[in-house]
Every structure is written in C-alpha cells, then in structure tokens.
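FYI, not all chains are in this one, though none of them got moved.
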Amino acid sequence: MQRIINDPSLVVEDMLKGFVMVHKDIIHVHLKNPRVIISNAAKNQKKVGIVTGGGSGHKPAFIGYAGKNMVDAVAVGEIFSSPTANSFYDAIVEVEQGMGVACLYGNYAGDNMNVKMASMMAKDDNITVKTVVANDDVASAKKEDSEKRRGVAGEILMWKVGGAKAATGASLDEVIDAAQKAIDNTRSVGVGLGPCTIPANGKPNFSIKEGTMEFGIGHHGEPGIRIDKLASAKEIAKEMYNLIINDLPFQSEDEVVVLISGLGATPLMEQYILFNEIENLLNADNIKIFKAYVGNYFTSLEMNGITLTIMKLDDELKECIRMEVESVGLIQIGE
Amino acid sequence: MEYIVNARNSDIVLQIIQAIHEKSQYLSEIDGATGDGDHGVNMDKGFSLAKERIVGNDLSFSDAIKILGRTLLMDIGGSMGPIYGTIFNEIWKSLKDVEKIQDTNVLTALNNGLMALIDLAGAKPGDKTLIDTMVPAIQTFASAIESGNSFSKSLDELSRGAEEGKANTKNMMAKIGRAARLQERSIGFLDAGATSCCIILQTMASAIKGCMQSE
C-alpha cells in the first residue's frame, strides 16, 4: 500500500488534526468530541441548524462542506464507516439555536441507524430533528425501489440548498422541504476505472480489469450495474447521461446544475473532458446549464473514476444554488 | 433448576470478545465477498476497546454486557455500532436486576434484543443479515425450553439454531446493506453479520454452560 500515513488505524485522527489547523478560519473542532467539526459561522445567525455526517475517505466531503451558508456541523466516521450516534448527537446539540435541526445525510444502513438514535437522544433534550436522506445514485437500485438508493455526490447540492434556505431564516419545515426537493430533483451515476484501498485493510477489496470499467459503481466501490469495455469519453458520457436523464425525467427547457466529481485518482483533465461531452448532450436536448461544478468534490480515497450528478431546478432551487458559500470544499462568491 | 450467577461473571463477555478477536480476519474475508471487507476489523475494534474497560473490574455479566453495548454505541459507529450496541443494551436492560440468570431470562433478553434491532435497522428475516442467525437461534432455544429441556441442553439448541440460520444465509439474496446492490450475485456467500452473530451466540452458550450451577 503506497501511502503517506502513520498508524493505518489512526488515519482519521491524524487527518483531522491537520484539517482543523489548516482551516481554522472556517471551522473548528467540537470542544468535547474530536469527531465533530463545526462551522465558525454556525452561531452567527439565528437559524435552523444544518447537520450532516458520514464515513471518512470522501474528502472534501463531509467536513469540507462545513461553512457559511452550507453545513453547520459534521459528524466524522472512520474510513467508509458511519459516525457514532453520539457524534451525530453532539453535532445536533451544538448547532441547535431554538429553531430545530435539519440532518441531511446519505442513505446508508449505518448512517440511518446512527442518525435515528441521535435524533431520539436529541428529542430527550427537546431538540427537534428532521431528516432528509439523499438517494441520488440511480445505479444503486431500481426506480421502484428508489428509497433503497444510496446518496452520493448529489448530497453536496442537498447541503447547498438546505444551507442556503436556512440562511434565509426559513423554518425547519421549509428547510427540510427545500432539501428534500433538492434531492428529489437530483440524479447521479458513477463509473469506476480503478479500485481503492482502505488503509486498515491494506489491499484493494475489489478490482477492475484493465480495459474495462464498472458502470454504476458505488461510492465505496460497491459493484455497479454491469462491467463494460472501457469506451471513449463521448460514449461513457452518453451512457451516464441517458441513465440519469430518463430516470427523473429531465425535459427540454429545463435548467440544471451539473456536478462532475473525480473519485480521487482521476486527473481534472478527464473530468473537464467528460463535462464537455455532457454539455454537448444537454445542448442537443435543449437543457440549459444554470451552474456547473467540476472537480474532486466527493471522492473515494484514490479510486479512479468519475461521478456525474444533474439537478433539475425551479426558482427556489436556483436562488439557493446562487447563494454565496464559504466552506473548504466549496467557495462561491456572491454576485 | 440450572442457572448462572450474574455477579462477577464478566468472563462470559470476555470470552465473546476473545472469539471475535480470533475470527476477525475470517469475518473480513466473508465480508469481502459481498461487502467491503471490513466486518472483522469493525467488530474487533469495538470489542477490543470494550475489553479494556471490562478487564480487571470484576463486573457482573450484565454490567460487562452493558459496557460492551455502550462502547459499540458511543465509540464505534458504522452499522455494527448501533446494531450490536442495541442488542447488547437490551440484553443488559433485561438482565440487570437478575441475580440468578435462568434459561427464560436469557430467552427474554435475546428476544428484546432482536425486537429493538428490527425496530432500529428495518431489516426482516430473509434479508440476509444477522437477523437470520438470531431468529432461528431464538426459536430453537425457545422450543427447547418449552419442551422441558435443561438450560444447558437448550443452549446447545441455541447454538444449533444459530449455526443453521447462519448457513442458510448462503442461499439468500441480500435485500439490505451493501450486498443488496449485488442482487443475484450475492447468492452463494455467507453473510458476514450472520456469521459474527453465530460466533457470538455460540460462544455465549458455551461460556454460560461453563459456569452453570444448579439447585
């Protein structure tokens, strides 16, 4: 395993120390729980608190999205493993300001259970917690079973919308509705070209044969829909695009956000090349790009691959996407 | 009437912890076939942490179980933290006031654990999870008790039921968790959680038998 680390079982601890120091102008660590990262802006404004959390190894997700007008507090888990209920609870308590807390997270068994337990603990403290569970990964289950689908890079857009809505002073229900609408209008799909290794395991736990790709791969290397021959960017774009566009479905004249994220080891170059192909396809279908994000926004350690996320907009969502943001993973300057 | 003394009996829990530790690599391998290959690491991490908090403190069986449950809930996360944490927490709640633990006490405790788990995790029998070990184990245990068998004999039945339940997961298609994504491809492999659950139940059964008393 070619890595610059110390003890493989302490990578999250070691990483957090560095992260907190580098970004002290944007975030800080919870006084009592080193597995909770809090936005410095969290208490500047009376508003609904926004909490998320998830396994580590997805940098800049999740902690990179704590910041002004995004997420207020993040519970941090081990590599690819849900944070404890306790950490979700501490995050919730920390950002509650009397208006309730929206916990916006991804649909994984561990996260579901830990958030559920944390919410029950918070309820005992008279804190209202409502949740939105991201399920944007089209390839992770059939449309009929969409409640089983996983959350992937679309979570970023859910946080963006929820965070922006909360910043307007909206009520908990309004924030939840906006975030739920965001994820309901968002679809993602990933392709994997090379595996990653969990440091504590020391070897890749899946493999992708040279010349092939896993179409529909999950965020932790979960097998996709099928194994395809590695095709050109143009052909890959078409497959990914069709799967997404037909699922919602998106229509002519829609305005959308396009988010392309590398999974870790894929050069930005390839991400822009894929974006270029997606743009051509959207143009051909007369769907307009309102805002595009391309970069390593939601990774899976050093996996080689790319996810494509498209979100359909209405006026409310557009306003939320437009809002300025200042987090480690996403900075957007107001117009 | 067979029973075990609750007090100063943390050794049962330590044996469970030891069994998980010894099988940790095997559990990860099983998880690797249909999941992400970390089940043994996840389990061992939490259980070893609990061990440090139990050893040398001369605890009762139920208090040791409580610490194991709390450690999993508070410090482990993942899905194993809440799942086993909830089960052990319920077992503790069911046994904490019992001085002499009999077969029916254990049955109630396991049942409560299972119910709380189903409520939390939203999985059903047949989904290819540890529930598919727990359900038949509890059933055969309950029938054995009902049929008038001794506590020790009933524990043997518990172990047999767990073994069968675990083995049956091999032919199931996963409907929940990471492995669900594999659909048909998940058939033909044991479920990792069902396997660890079988180890836990069987180790517990034999550990209880090891300190069985009767009056």
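By letter and in written order, the chains are A and B; residue numbering begins at 1 in each of them.
Quick note on the criterion: contacts are C-beta pairs under 8 Å (C-beta built on N, C-alpha and C of every residue); 3 or more make two chains touch, one makes a residue touch a chain.
Not measured: the values here are computed from a predicted model.
When all chains in the structure file are tallied, the complex works out to A x2, B x2.
Going forward, only the chains that are shown with their structure count from here on.
As a whole-number value, the distance joining the C-alpha centres of chain A and chain B reads 33 Å. On the chain A side of its complex with chain B, the touching residues are 9, 55, 77-78, 80-87, 108-110, 112-114, 116-117, 140-141, 148, 198, 200-201, 205, 218, 220-223. Within the complex formed with chain A, the chain B residues making contact are 28, 32, 36-38, 41-42, 45, 73-83, 86, 120-122, 176-178, 180-182, 185.
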